[in-house]
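Can you keep this structure in mind? I'll have questions shortly.
Removed from the display is one protein chain of the complex; every other protein chain stays in position.
By letter and in written order, the chains are A, B and C; residue numbering begins at 1 in each of them.
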């Protein structure tokens, strides 16, 4: 087909309108500056910045990373500059960019989430919030907010009560039934869901017989987890009324298409940024080519078009 | 060190005594016959055969398998010859072998598990049972037994009530907190725990926009899941009083050692049998070499020797 | 069942996406029958993870001893990697695996049908039949998308085969689907072939099997399936077949063990 046929990659995620469905995932793209020489932020559908907390956090002691087969473990410990430094030092650089900036946030208590939401609400240059609920609830003995529907509900309600910004809730895969959490945060009013965060994992150094990560357990990301992420996105889109952003192991346009076909309205790229910094740009171009080759003009024509022949689903293996 | 120093790989798993800690995982080694030309079953610590049910099962329609990055998805649907054919056609070949034979079993109801246990109890040539609780409970709307502590408890009690054979309960990783299930089946009297079973996953064919598996969702196995398996084994050994068998993504002696060091008393090899059939024999030799190089004589000297420097565990990432 | 590292003799492109790979492995060469296959581990790393099944395309017992040839088509990651291999490198082979073709009677007339890469196992079968003293006549119907798919035709001519070519785009031989032209041709024969050997994509195999059943020709079809182990241990290579006495329905056979060669009548087609 003619290369000049008009292709639209625009997607609407509730209140959020993106010129293309390709975002960068929190914690894997810094604040945009780090990769700016290779990836002009304006080219992206949206940019999710490193998660921030009310106060600055030192993070975990090193080693914080280990490579596994098809993936990597990280235990950064949510190190970040904290709210004030973010507003004073990072936001000014982000503000002029013509790309939607999503601020990823987390807290140790529901109150911290609430305060963060208030502080970020109405800040010029912020286009949405992504709530990271994969964090230990100190008041609940460190059980993560995201693994309990009730706690997840509280966090999301707290944030929603203090902001008019589009709210994305980011789900953890470390649960028995992710649809239960999805429904809970949907009831709490989240505008959008994003999944998955990292899968808890571990590795051991045979020389020292010590864990590869000082924190012992870390989060597994990268292509190894893609089948898990894709399955969960598919499960969630079937039950949820709000738009879903899919992520987990995406390294190519083919991967991105799998998520869109099962029903994700947008995707995020994380670990792949480290391996191949221009990967997001390649995916954007790849999506246009895919549509062109099939004589399609709008990315929405392929979102959620998974075709299930017949035969009983139901998971047996 | 002298190569003739006496090395002992013998491990005791409660009532089960193995000449070495290397087993083959259910469903990946058939009934032993398939690989016998390359892997003499007698060399193995134990052999877990393909899971059986009361009645024969056709399994899922094809395609049943798809390769992913560092792993594979399968949805065999627990196809098996059924109890009677197993006893009449498979067991006679297994009986004379001087290797502990573990029968992996599953049912759709607690009653089916109970009946299977009774039927297998006291059968000459069977040295233990492994309960696969990663199966949908038809009476509970297809929720898997293994994802609910109460249902898991019932299944294990039912089996224990009908057999004097050592009982291994095999845990599914698709849960929020695997230690809760581990404790439940321990209370129900399981003699041994094995983990992990496959992680639920999915893949899509971009040409057809159909799932790669006719069953849509399948079980992810192979090196990709090793960090998840290792983390769960570590979590379980800390809370459980019964011995733990570790598996999930083991392809080398190094992988096996990681599981032993975190506290598994034995390991199982699954997917790796397909890739490198003699892998179990290589692991057994590798364990001996590892001990020899360190001047150790007994594998038990390394089991559970994980050393955690200081610094707060607690999962943040 | 043998596990061996086999040296690569050559690895050359013979068409757009088709390659010939020559291998030496006397132990396997001595045992493998036409239609049986090998599980090939392309390299000793974990990507790609699983072995890939390939047929023996031709056997060269003598130059050098114990050598044979694979014909492979580049369809994905594994076969792409195969193209990077060079003479002197080695691949790890598991085999011979599965049930191969049964040979025809002394004076049986033989019809072979191939679709695309389905040609792969047939030259070795043809050589064996020719060497078995079978008189023929021998006919090969060979269909492809384009002329680029129609490789090693000369070799069949040399073996005394009458070769009929069909391409979907008409770039060589008759235009259209091999099965429709085959059907017309069979209608015109006053003597039908006694055995029909066929290898190709599922839809082609189905119409070949139905055709053979209608005409009462016994058909042997080499079927494909995605495979995990290749030895009957994983049950992932299922093909729906007629249930044996007393077995439940649906009945799934293992392509790797009960096949890859099946009688047309055994298979229950979607």
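Keep this in mind: contacts are C-beta pairs under 8 Å (C-beta built on N, C-alpha and C of every residue); 3 or more make two chains touch, one makes a residue touch a chain.
Since this is a predicted model, take the numbers as computed values, not measurements.
Asker: Touching the hidden chain in the complete assembly: which of A:21, A:41, A:71 or A:227 does that?
Answerer: A:71
Asker: If the hidden chain were put back, which of A:30, A:136 or A:189 would touch it?
Answerer: With A:30, A:136 or A:189 as choices, the missing chain is touched by A:30.
Asker: Using the definition of touch stated at the top, determine which of A:62, A:92, A:122 or A:309 touches the missing chain.
Answerer: A:62
Asker: For chain C, which residues touch the unseen chain?
Answerer: 45-47
Asker: What residues on chain A make contact with the chain left out of this view?
Answerer: On the side of chain A, residues 27-30, 34-35, 37-38, 50, 55-59, 61-67, 69-72, 74, 76, 79, 222-223, 251, 271, 273-278 touch the unshown chain.
As a working rule, only the chains that are shown with their structure count from here on.
Asker: Taking the mean of each chain's Cα atoms, which chain ends up nearest the overall Cα mean?
Answerer: If one averages C-alpha positions chain by chain, the most central is B.
Asker: Quick check for the class: compute each chain's Cα centroid; which one is farthest from the centroid of chain A?
Answerer: Computed centres place C farthest from chain A.
Asker: Suppose each chain is reduced to the average of its Cα coordinates; what separation in Å results between chain A and chain B?
Answerer: Roughly 33 Å, centre to centre.
Asker: Averaged over CA atoms, how far is the centre of chain B from the centre of chain C? Could you give it in whole Å?
Answerer: Averaging C-alpha atoms per chain gives centres 36 Å apart.
Asker: Go ahead and note the Å separation of the Cα centroids belonging to chain A and chain C.
Answerer: Centre separation, chain A to chain C: 46 Å.
Asker: What are the residues of chain A that contact at least two other chains?
Answerer: 69-70
Asker: Where in chain C do residues touch two or more other chains at once?
Answerer: 46-47
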